[in-house]
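To keep things clear, I will list the structure first and then write my remarks on it.
A protein chain is absent from this complex, but the other protein chains hold their places.
Naming follows writing order (A and B), and every chain is counted from residue 1.
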Amino acid sequence: MSRKRSRYLFYIPLLLMAAFYLIPMYVMLATGFKAFDEVNLKTMWNLPSGIHFDNFIAAYEKLAPHLWNSLNVVIPAAIISSILGSLNGYVLAKWKFRGADTIFPLILFGMFIPYQSILIPLVEFMNRIGLYGSLPGLVLTHVVYGIPITTLTFRNYYASIPKELVEAARIDGAGMMQIYRSILLPISLPSFVVVLIWQFTQAWNDFLFAVVLTGSSNWPITVALNNMAGSQIIAWNVQMAGSLIAALPTLLVYIFLGRYFLRGLMAGSLKG
Amino acid sequence: MMRYRKEKWQSFLLVLPSILAIAVFVYGFIAWTMRVSTSAWKGLLPDYTWVGLKNYIDLFSDQRFMVDIRNTLIFTVVFMVGCLVVGFFNAYLLDQGLRGENFFRSLFLFPMAISYIVTGVVWRWLMNPALGSRLSGLNLLFDKLGLDFLINKWHTTPGWGIAFIAIPAIWQMSGYTMALYLAGLRAIPDELREAARVDGASEIQIYRHIIFPLLRPVTLSAMVILGHMSLKVFDLILAVAGKQLSLDVPAIYMWQTTFDGYFFGRGGAISILLLLSVAVLIIPYLIYTLKSEPEI
Partner (left out) sequence: MKSKKLAMSVLALLVVFSILLTACGQAAPAPATEAPAAPQTEAPAATEAPAAKKQVEVFSWWTGGGEAAGLDAMIVVFNKKYPDIEFINAAVAGGAGTNARSVLATRLQAGDPPDSWQGHAGQELIGTYVKANQLEPLNFLFEQEGWLKVMPETLIPLISANGNIYSVPVNIHRANVLWYNPAILEANKIAVPTTIDEWFKAMDALKAAGVETPLALGEQWTVMHLFETVLLGTLGPEKYNALWDGTLAWNDAEVTKALDNFKKILEYTNSDAASLTWQDAAQLVVNGDAAFNVMGDWAEGYFKELKKAPRTEFGWAPVPGTAGTFQFLSDSFVLPVGAKNRDAAIAWLTVCGSKEGQDAFNPVKGSIPARSDADKTLYDEYLQSAMDDWAKDIVVGSLTHGVVANDSWKTEINDALGIFLTDKDTAKFQAALQTACESSGPCSK
């Protein structure tokens, strides 16, 4: 009885935490609807005087062409690196060749390099293989730097699958790829969801690689968004509206797929 | 047996593309950076004159770099502890099986979806440290709510400003630790708790002796992820506070010295030191996890 009532007390901290997470969103929304001369640090908590959709329209017009570029980069990058991660994870968990236990940490280490420090060799390399300035070059970069985390995720997931399952299949005469296809892949969906969401978000939000690797005609949305703020005088209201537009796809992914993300985590994927 | 050997080869070939890619994109580029870090390169054109460890030695008498190290340490500690505590707290709340769990879970998770390019400006406003008649941001909110004791100078607090920069970072990443902990809590069988309760253990004792120890691997892996993020923190600080020494970190120094000042040698040295510190953090962890897992 008292246990039940005390459960309602949990809503107090929950709502407080919710406020903490929502405050920045409130400011963005409120500012996004304000007129330029209404934007003032002192009155940032005030609601806008009216609903000015023109900020959103103005921002959308500038960002729209780049939305498509982003999708063209992010979707293939997320899918390819997930598939590679899955294959790597499968091999490194179940088909350890000699040196596999050395290779794995070496691959993993790639996750930790500070990307700012490798920009120059990266540009040189891309230039040499003829992918500099193009979207495929950016896709390749995201794929490669995504391999460590996807490999880690899948390897840990596959490692938790009993080896008897694989051995039984081998005794039945199944080959390596066959076992992957018929046994591991069907149960990999939770991990795929986690990794796809993760990679999608990473690549979508990337600015650094995008700005140095692509030319003006194929800039992704983060570069375009940053360029909106590129004047000496920044229209914060339009900027905030643009920020919301740029964040929308990843936000939607998290809102609608968040539960699968969590389920994937619970299936042991990101547990290290 | 024949088939077995063939499949070992096959398995190696399967990961070969990834290995090659990583070899170039990670180790090749690191090697290049190392070479630059031992050169006298300053200015736009490459200058590979060998200077040995001079760039490294100079850094350790460089006052700015000393500030960076201190800032990174403070940031890392606050960020990690903050994410773990807030994340666990949220997971604990959500683990109660309350109505609306889905909603709150999405809410706690969503900041992960947004980049600092998007939220940086908002945080800059929220953490505006002006006092007196120009009170704004969160300070103004505290004032209106009668929470005046919370009003502070945020990231302009002398000496400790960097600790406040961790707040937006915690805002963004605590959803991740929440998810990990929630997954961890849900994985703990109810029977364990029930058994402990039957034995007369208090809730606090249950957490201390049963749940926390079981969550330790989760905490450890979260710490590694968060730790390397905090060593590399870069765009958050630029977005919230711009480039200024009091909030400087190695990644920003590296960027500024290389691309604003063309000190490529020094920039390379900072990169390598950053990498080394990341390695110090994660190599023991990798060894630990690889050793502790059962043979597959």
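We adopt the following convention: a contact is a pair of C-beta atoms (placed from the backbone, for glycine too) under 8 Å apart; a residue touches a chain by one contact, two chains touch by 3 or more.
This structure is a prediction, so every number in the text was calculated from the model and none was measured.
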Options B:Gly43, B:Pro189 or B:Pro213, residue touching the unrepresented chain: B:Gly43
Of B:Thr76, B:Asn128, B:Thr177 or B:Thr219, the residue in touch with the unshown chain: B:Asn128
Residue ranges of chain A at the interface with the undisplayed chain: 36-37, 40-42, 69, 72, 75-76, 79-80, 82-84, 86-87, 119-120, 123-124, 126-127, 132-136, 139-140, 143, 175, 177-178, 180-181, 185-186, 189, 192, 196, 211-212, 215-218, 223, 226-235
Contact footprint on chain B, counting only the chain that is left out: 6, 10, 13-14, 16-17, 42-46, 63-64, 67, 124, 127-134, 153-156, 158, 161, 241-248, 255-263
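To be clear about the criterion, only the chains that are shown with their structure count from here on.
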Interfacial residue positions of chain A with respect to chain B in the complex: 7, 10-11, 13-14, 17-18, 20-24, 27-28, 41-42, 44-45, 84, 87-88, 90-98, 101, 103-118, 120-122, 125, 141, 143-145, 147-148, 151, 159, 163, 175-177, 201, 204-208, 222, 225-226, 236, 239-240, 243-244, 246-247, 250-251, 253-255, 258-259, 261-262, 265-266, 270-272
Chain A-touching residues of chain B, taken from the complex the two chains share: 3, 7-12, 14-15, 17-19, 21-22, 24-30, 32-33, 86, 89-90, 93-94, 96, 98, 102, 104-115, 117-119, 121-123, 125-126, 128, 130, 134-138, 140-141, 144, 171, 179-180, 182-184, 186-187, 217-218, 220-221, 224-225, 228, 231-232, 234-235, 251, 254-255, 267-268, 270-271, 274-275, 278-279, 282-283, 286, 289-290, 293, 296
